[in-house]
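Missing here is one protein chain; the remaining ones are kept as they sit in the complex.
Per-chain residue numbering starts at 1, and chain names A, B and C are given in the order in which the chains are listed.
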Amino acid sequence: MKKTVVVIASLLILSAFLGVVAMTLTFGAPKMTDMDDYFLRYGQEQTGTNNQCTSVTFDFRGFDTLGESTVLFCAVIGVALIFRKMQAGEDHEDE
Amino acid sequence: MLWNLPFITVVVLTFIGLVTVLMKRNLIKILLGINILESAVNLFLVSLGYRAGGVAPIFTLAPSDLMVLPTPQALTLTSIVIGVATSALVLSFAMVLHKKYGTVDINEIRRLQG
Amino acid sequence: MTFADFIVINAPALLVAIPLFAAFICPAVGRISTTARNVWVMGAMLLTAAVAFILAFTVFTSGTVIYVFGASAANLAVPLDSGGIPIRIIFTIDPMSAFMDIICAIAGVSVLMYSLSSESKNTSLEGYYALFLLMITGVFGMVSTGDIFNFFVFLEILSLASAGIIAYRIDGGLAVEAALKYFILSTLGAILILFAIGIYYGQYNALNIAMIAQRMQFTLLDRIALVFLVAALAMKCGAVPMHFWTPDAYSMAPASVTAFLVVASQAALYGLFRVVFTLYNVTLNCLVVGWIIIILGILSMVVGVTMAIPQKDIKRLMAYHAVSQTGYMLLGVGVGLAVLGNAALTSAFGFTAMEGGIFHIFNHAMYKGLLFLTAGAIIYRIGTRDLNKMGGLGHNMKYTMIFFIIGALAIAGIPPLNGFASKLMIYESVYLFNPILAIIAMVVSILTLASFVKVFHSVFMGPKLPEYAEVKEAPLPMLIGMGILAAIVILFGLFPQPVVDMLVAPAAHALADQGGYIASVLGGA
Partner (left out) sequence: MSRIVRTAADIIYPFIVIFGLYVVAHGHLTPGGGFQGGAVIATGGALVIVAYSYEEVRDWLSGKVLMGQEVIGLVGFIGVALLAFAFGQVFFFNYLNASGSLFGTPVPYGINAGDLNTGGFVPLMNFAVGCEVWGGLTLVILYMLSAFSTEKEVS
């Protein structure tokens, strides 16, 4: 019972918040575009790529992409660790 | 004129995702709820960057100079890859738990107390 | 350009690049031999720590350091043709970030040293060390970055690496269960953070923290984003309404990982402070938000300590104490925030409260890490974590016992150890703000002392138990790891004033000074 109340309350709060966001922002007309206009105007000359998504992903925000590859690496290593073949006695209930 | 339909879709998707995460007891369904939430946030980011009438920000033989904002697309790409990694890890956890406990019901996966 | 110049200029990049590179190579090095892998991991960690200290020294002597990834010069935050906006990812290391970097470096070195022998019995260690280095990278990145989306990426690196490493000992499924709980909550928090980032981006078309702060108008949307960020980060740092992942994850992870998870949750705490102080600062209604943080802190303190007292599992008990100690940091900084708009009160006790809270971050990382490491050493030797089954270990594990006493007295705030130094600052300043809060804090301290006296008694005192007659002292690398932390606990307890003057006060002032942060990135003001 208590759980249901918490669930409904959190649902309503989050939806109301996002509803306000949805009503305040306007689709198709961003308020400010100066950073992206810079990318579109100078991206070709500074990175040599026609695809501005790629130029943002790999050059202007390349460090994020390194982090993103690292996240994938984390997941692979994590999956490898929990499916590893364990020695006898390594998978103990206690300790 | 699309009005704010994409943003409203974001709210609806968030609602569906949250209901799934909070109400369902099957671990796999909870993961699906998380994936729906991730789709909602990705849609939110992409919609933020849309400029009415804009084309994809790729200059190779582009039909027009008016382009949508590229940054949200880069952010969404990052967020999608993180979502894939998350799903892989949660699914592996669910597999191990199923092997050890014989169930993926979160009410029965509660051996840690306190 | 000499080599020294190169290191100093590129220190922020190397801080993240070295552990990342080491982690990527780690699975390959692990195939050569165990020794090669240990040397590789330890060498990378020492190198990273050295870079962190060089960077911190630069920051504390000559002010905030910025590093622009991919620009034509490392400090060219605003390109000449951009019209005054930063466009690339910028690392902004002000004294507060440098302070957190130092904590992470010290904790990383000692904990990694400890895990060289504590984990040596297990398989697939190259994966374990790779994830450990990635956790360290995540913390360094989170505390150094000046870009809010980059913060999110490092937060995700930290979450995934921690989840993988918490599940490392399957423990018949229990560790996986703890990791799952932690990870699902982290993911939900990350989604909230991403929504907040989207809201900022949609309004201000900026991702740089300084740029958002400069354009901040505190509209209704910004309030919503603030709620999202505070909820997500308070959950990540284990404050009370969302603390239930903490005891599970802390108790099921390997001991060395637990000691580092303390630092990781403090990186989330740093994120919370950064959001409140740098993104919003006085545009907030400081009193209301300050009181919210204070109430979170008081709840964490009281609930944490009352849940800790009846626990029978030694690591679970310590985990609840970690929740309780997080409350002190929230209390100190929350009081500083509540009086931020008022210059007279801020100089009277606001800064002291913030310094106390920030100093407590450092002290907590040290003594809590030490306590978790001693618990790990005990479990490593006797193979059980149940307090009722322990006893009489003081005869055989003398050094561990001494380290445990140091940590326990520090967490209870007994002079002359470092916990006392920071708690005293919190008591004094909070008493001026509201006496009831200070009294609650002192009562919680006394309860903490009582709880640790009980643990000490049941673990170390009493006659030698026959089943533990053959128990030996912990191995040398584990003792070195604990020794580093214990030495710092004592040193900072004996000489708190120089530390406060040199490290803590600049950090507190940098945190409160929003204009300085913006000016250091964007130039001018």
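Everything that follows uses one rule, which is that a contact is a pair of C-beta atoms (placed from the backbone, for glycine too) under 8 Å apart; a residue touches a chain by one contact, two chains touch by 3 or more.
In this text the structure is predicted, and so the values were computed from the model without any measurement.
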item	value
Omitted chain - touching chains that are shown	A, B, C
Residue, one of C:I25, C:V227, C:L432 or C:A519, that touches the chain absent here	C:I25
On chain B, residues whose C-beta touches the chain left out of the figure	56, 58-62, 65, 77, 81, 84, 88, 91-92, 95-96, 99
In chain A, positions touching the absent partner	41-42, 44-51, 53-55, 57-59, 62-63, 65-66, 69-70, 72-73, 75-76, 79-80, 83-85
On chain C, residues whose C-beta touches the chain left out of the figure	1, 6, 10, 13, 17, 20-21, 24-25, 27-28, 67-74
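One rule holds for everything that comes next: only the chains that are shown with their structure count from here on.
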item	value
Pair exhibiting more inter-chain C-beta contacts, A-B or B-C	A-B
Centroid spacing, where centroids are CA-atom means, of chain A and chain C in whole angstrom	22
Separation of chain A from chain B, taking each centre as the mean of its C-alpha atoms, in whole Å	9
Sequence positions of chain B contacting 2 or more other chains	48, 69, 71, 75, 78, 82, 85-86, 89, 93, 96
For chain A, residues contacting two or more additional chains	18, 21, 25, 30, 33, 35-36, 39, 61, 64, 67-68, 71, 74-75, 78-79, 82
Complex contacts: residues of chain A adjacent to chain B	7, 10-11, 14-15, 18-19, 21-23, 25-30, 33, 35-36, 39-40, 43-44, 50-53, 55-57, 61, 64-65, 67-69, 71-72, 74-76, 78-79, 82-83
Complex contact set, residues of chain B against chain A	2-8, 10-11, 14-15, 18-19, 22-23, 47-52, 56-60, 67, 69-71, 73-75, 77-78, 81-82, 84-86, 88-89, 92-93, 96
Complex contact set, residues of chain C against chain A	20, 23-24, 27, 69-70, 79, 81-83, 85, 87-89, 121-124, 127-128, 130-131, 134, 137, 141, 149-150, 153-154, 156-157, 160-161, 163-165, 167-172, 174, 176, 195, 199, 202-207, 215, 219-221, 224, 227-228, 379, 383-385
